[in-house]
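The complex appears here minus one protein chain, its other protein chains still in place.
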Amino acid sequence: MFALVQVEDFDQGELYARLKQSADKKACGNTGAIVTFTGLVRDFNNAGDIDGIELEHYPGMTEKALMLLVEQASERFSLNSAGALHRVGRIHNNEQIVWVGAAAPHRKAAFDAACYLMDMLKQSVPLWKKEFKGDKSEWVEAKASDDKAALKWMHKK
Amino acid sequence: MFALVQVEDFDQGELYARLKQSADKKACGNTGAIVTFTGLVRDFNNAGDIDGIELEHYPGMTEKALMLLVEQASERFSLNSAGALHRVGRIHNNEQIVWVGAAAPHRKAAFDAACYLMDMLKQSVPLWKKEFKGDKSEWVEAKASDDKAALKWMHKK
Amino acid sequence: MQVTVKTFAQTREITGEDNIALHISENSTIETVISQLKTRSDKWALALEGSVLTACNQELCDLQTVLSDGDELALFPPVTGG
Partner (left out) sequence: MQVTVKTFAQTREITGEDNIALHISENSTIETVISQLKTRSDKWALALEGSVLTACNQELCDLQTVLSDGDELALFPPVTGG
């Protein structure tokens, strides 16, 4: 399992390989499904075009909260491994922001876990997004739909 | 969009890059979420250990059925791109068998599409799995749970 | 008229024939052709008694599909990829 916070861009294939290796180490031959999610910066929001984003975070807590989330997902969905990486700082349009991955015996657990990691990350990891437009910038408001997505995991299972 | 059938193993990171490139070509800056699924050979089944599998397929139809599925998912979930690759022939324990990926504006569509691709692939693409144990081999039976997983997409949306 | 019949997986192994040319009547449905194949041999009867999927010219289709001269008909068990 791993949780990383970094300024630099990441290589999706390397993270997949790291996740598979970590799953193999725990229970070689028991992983039937690996699901990954990668989030990217879109070049517009509801109000029009944007020129990239900036992510503020809470150094120290971000890493802990992300690792806690990975451990919770791992436990809840009986994963062989899980991992997460979130970038911070200035990120340009169409660049990668976030990656999560889950390795499980069967596909449903891997899909559910990756989905859970993203839904809960948007509730519990201290990261704040600011969108730029020219030299102006505006904080992104938390979405009610994200609250709803996270809430559904309270009722399930 | 792409659909590939091959004997050789594949590089997950390359397929991700290919999918992102294809999504960028269609609508650069409009992709906020990419979900990938990779299926692997587990080293046991309900009856005990296995020594890898062999996939028989219907050359010609397999490629068409996989591409049709990718197109259907793309349409149904308004994706920017989707892709699928399935290996055929002899595949050893812990090796990769199948990969699907979906690129969408938002995470829900990307997750749903990847899940749909896997559920429907197990219904509509002419591939048959045989499991080996020493020099004996046995065809894998279609699972009722897979039928159920595919059926849920008939009722949704 | 004549069609090509292909088989895969268990259907191929049980019949022992993976590709045959078959003479059929005009306007035969796949259902009719399956009945005809069941009389070909005990092996064919056995192979076609369970759940069999059908494809015409490499597209999944149902038993009521009417075949044309030169069509490629495929018979196989439920698929198990993924």
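So that you can tell them apart, the chains are marked A, B and C in the order they are listed, and the count of residues begins at 1 in each.
Everything that follows uses one rule, which is that contacts are C-beta pairs under 8 Å (C-beta built on N, C-alpha and C of every residue); 3 or more make two chains touch, one makes a residue touch a chain.
Nothing here was measured: the structure is a model prediction, and the numbers come from that model.
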Contact set of the excluded chain (shown chains only): A
Residue of A:Leu19, A:Ala103 or A:Met118 in touch with the missing chain, whole complex considered: A:Met118
Residue of A:Ala33, A:Ile50 or A:Ala65 in touch with the missing chain, whole complex considered: A:Ala65
Residue numbers in chain A that touch the chain omitted from display: 39, 55-58, 60-61, 64-65, 86, 97-98, 118, 121-130, 139-142, 146
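By our rule, only the chains that are shown with their structure count from here on.
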Label of the chain whose CA centroid is most distant from the centroid of chain A: C
Cα-centroid distance, chain B relative to chain C, in whole angstrom: 26
Cα-centroid distance, chain A relative to chain B, in whole angstrom: 22
Sites on chain C at which at least two other chains make contact: 82
Junction residues of chain B, two or more chains touched: 39, 118
